[in-house]
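Right after this comes chain A.
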Amino acid sequence: MPECCGARMVKVNLWSSLTRFTDGERAVEIEAGTVAEILDGLTAAYPGLGPILDSGVSVVIDGEIATGRHTPVTPESEVFLMQRLKGG
Partner candidate 1 sequence: MAKDEIREFRLVGTRPDRPDGLDKVTGRARYGADISAPGMLWGAVVRSPHAHARIVRIDSSKAEALAGVKAVVTRADFPTGLTGEDWNLQENTMAGEKALYDGHAVAAVAATSALRAQEAARLIEVEYEVLPHVIDVDDAIRPDAPVIREGAADATVPEGMPPNVVRYIDFGRGDIEAGFAEADLVMERSYKTEATHQGYIEPHACLGQLGEDGKGEMWVCTQGQWFIRRMCTAVLGLETSQLRVTPSEIGGGFGGKTTIFMEPLSLALSRKAGGRPVKIVMSRSEVLRATGPTASASMDVKIGMKKDGTLTAARAEFRMQGGAFPGAPVDMALYCAFAPYKLPAVQHIGYDVLANRPKCAAYRAPGSPMGAFAVESLLDEMCRELDLDPLEMRLKNAVNTGDTSSYGPKFGTIGLIETLEATRAHPNLSAPLGPNQGRGIATGYWFNHNGETSVSMALSEDGTVQVSIGTPDIGGSRASIALMTAETLGIPYEDVRVNVVETGALGVNEPTHGSRATFACGKAAVEAARQAIGEMCRRAASEWGIDPEAVEWMNGAAQPAGPNAGEFPPMTIAEIAGKMGSTGGPISGHHESVPDGVGASFGCHVVDVEVDPETGRTTILRYLVVQDAGRAIHPSYVEGQYQGGAVQGIGWALNEAYIYGEDGRLQNSVFLDYRVPVASDLPMIDTEIVEVPNPGHPFGVRGVGETGITPPLPAIANAIHQATGARLRQLPMSPPRVLAAIGEARQG
Partner candidate 2 sequence: MSKMHVTTTVNGDEAEFLADPRETLLDCLRDHLGLTGSKEGCGTGDCGACSVTLDGELVCSCLVLGVEAAGKRVETIEGMANGNELHPLQRKFIEHAALQCGFCTPGFLVAAKALLERNPDPTETEVRYWLAGNLCRCTGYDKIVRAVLDAAADMRKEAA
Partner candidate 3 sequence: MRYHTPSSFDDAARLAAEASGVTRFLAGGTDVLVQMRAGAVLPDDLIDLKKIPGVTEIAQTGDGGWKIGVAVSGARLGAHEALVRDWPGVVEGMELVGSTQVQGRATLTGNLCNGSPAADSVPGLVAAGASVEITAPGGRRIVPVEDIPAGPGKTTLAAGEVISAILLPPRGAGGGDAYLRFIPRTEMDIAVVGCAVNLRVDGGRITEARVALGAVSPRIELVPACAEAIIGTSLDDAALDALAGAASAACNPIDDKRGTVEFRTEVAGVLAKRAARIAYARANGD
(Lines give C-alpha, C1' and ligand atoms only; values in the text may rest on other atoms or scores of the structure.)
Protein backbone atom coordinates (compact mmCIF):
# COMPACT_ATOMS: atom_id res chain seq x y z
CA MET A 1 0.00 0.00 0.00
CA PRO A 2 1.65 3.23 -1.08
CA GLU A 3 2.08 5.69 1.73
CA CYS A 4 1.81 8.72 -0.53
CA CYS A 5 -1.91 9.22 -0.44
CA GLY A 6 -2.47 11.37 2.60
CA ALA A 7 -4.88 10.36 5.33
CA ARG A 8 -5.81 6.71 5.06
CA MET A 9 -8.82 6.66 7.31
CA VAL A 10 -10.36 3.22 7.62
CA LYS A 11 -13.84 2.65 9.03
CA VAL A 12 -13.76 -0.11 11.67
CA ASN A 13 -17.06 -1.74 12.66
CA LEU A 14 -17.14 -2.81 16.32
CA TRP A 15 -19.51 -5.08 18.15
CA SER A 16 -22.06 -3.13 20.13
CA SER A 17 -20.84 -3.78 23.64
CA LEU A 18 -17.52 -2.19 22.73
CA THR A 19 -19.29 1.12 22.18
CA ARG A 20 -19.00 1.92 25.88
CA PHE A 21 -15.27 2.33 25.23
CA THR A 22 -15.78 4.45 22.09
CA ASP A 23 -18.17 7.10 23.34
CA GLY A 24 -21.09 5.18 21.90
CA GLU A 25 -19.67 4.92 18.38
CA ARG A 26 -20.38 1.58 16.71
CA ALA A 27 -18.01 2.38 13.84
CA VAL A 28 -14.85 4.42 14.32
CA GLU A 29 -12.34 5.87 11.87
CA ILE A 30 -8.71 4.92 12.35
CA GLU A 31 -5.76 5.98 10.25
CA ALA A 32 -4.27 2.69 9.13
CA GLY A 33 -2.72 0.80 6.24
CA THR A 34 -2.46 -2.57 7.97
CA VAL A 35 -4.21 -4.64 10.57
CA ALA A 36 -1.44 -3.78 13.02
CA GLU A 37 -2.11 -0.09 12.54
CA ILE A 38 -5.83 -0.63 13.10
CA LEU A 39 -5.27 -2.46 16.37
CA ASP A 40 -2.61 -0.07 17.63
CA GLY A 41 -4.64 2.92 16.49
CA LEU A 42 -7.74 1.66 18.26
CA THR A 43 -5.86 1.17 21.53
CA ALA A 44 -4.31 4.63 21.26
CA ALA A 45 -7.63 6.31 20.57
CA TYR A 46 -9.72 4.22 22.98
CA PRO A 47 -7.52 2.79 25.77
CA GLY A 48 -10.48 0.89 27.21
CA LEU A 49 -10.37 -1.41 24.19
CA GLY A 50 -6.80 -2.46 24.94
CA PRO A 51 -7.45 -5.47 27.15
CA ILE A 52 -10.09 -6.79 24.77
CA LEU A 53 -7.87 -6.42 21.71
CA ASP A 54 -4.95 -7.97 23.61
CA SER A 55 -6.99 -11.02 24.61
CA GLY A 56 -7.52 -11.77 20.93
CA VAL A 57 -9.93 -10.64 18.27
CA SER A 58 -10.42 -11.45 14.63
CA VAL A 59 -10.16 -8.58 12.15
CA VAL A 60 -12.36 -9.30 9.17
CA ILE A 61 -11.42 -7.44 6.01
CA ASP A 62 -13.76 -7.62 3.03
CA GLY A 63 -15.33 -10.77 4.38
CA GLU A 64 -12.13 -12.58 5.18
CA ILE A 65 -10.43 -12.97 8.54
CA ALA A 66 -7.06 -11.24 8.29
CA THR A 67 -4.22 -13.74 8.47
CA GLY A 68 -1.82 -11.46 10.30
CA ARG A 69 -0.89 -8.01 11.49
CA HIS A 70 0.76 -7.25 8.17
CA THR A 71 -2.46 -7.71 6.18
CA PRO A 72 -3.12 -4.45 4.25
CA VAL A 73 -6.30 -2.40 4.44
CA THR A 74 -7.47 0.51 2.34
CA PRO A 75 -10.02 3.25 3.01
CA GLU A 76 -12.38 1.24 0.79
CA SER A 77 -12.02 -1.93 2.88
CA GLU A 78 -14.96 -3.25 4.85
CA VAL A 79 -13.50 -3.89 8.31
CA PHE A 80 -15.19 -5.70 11.19
CA LEU A 81 -13.86 -6.65 14.59
CA MET A 82 -15.14 -10.04 15.78
CA GLN A 83 -14.35 -12.21 18.75
CA ARG A 84 -11.61 -14.67 17.92
CA LEU A 85 -12.84 -17.58 15.83
CA LYS A 86 -11.64 -21.13 16.09
CA GLY A 87 -13.03 -24.53 15.38
CA GLY A 88 -13.27 -28.08 16.52
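Selection rule, in plain terms: all candidates are chains of the complex that A comes from, given by their letters.
Keep this in mind: contacts are C-beta pairs under 8 Å (C-beta built on N, C-alpha and C of every residue); 3 or more make two chains touch, one makes a residue touch a chain; residues count from 1.
Remember, it's a predicted structure, so these values are computed and weren't measured experimentally.
In summary, of the candidates 1, 2 or 3 that share the complex with chain A, the touching one is 1.
Remark: chain A residues 13, 15-18, 20, 48, 51-52, 55, 60, 62-65, 67-68, 71, 78, 80, 82-83, 85-88 touch candidate 1 in the complex.
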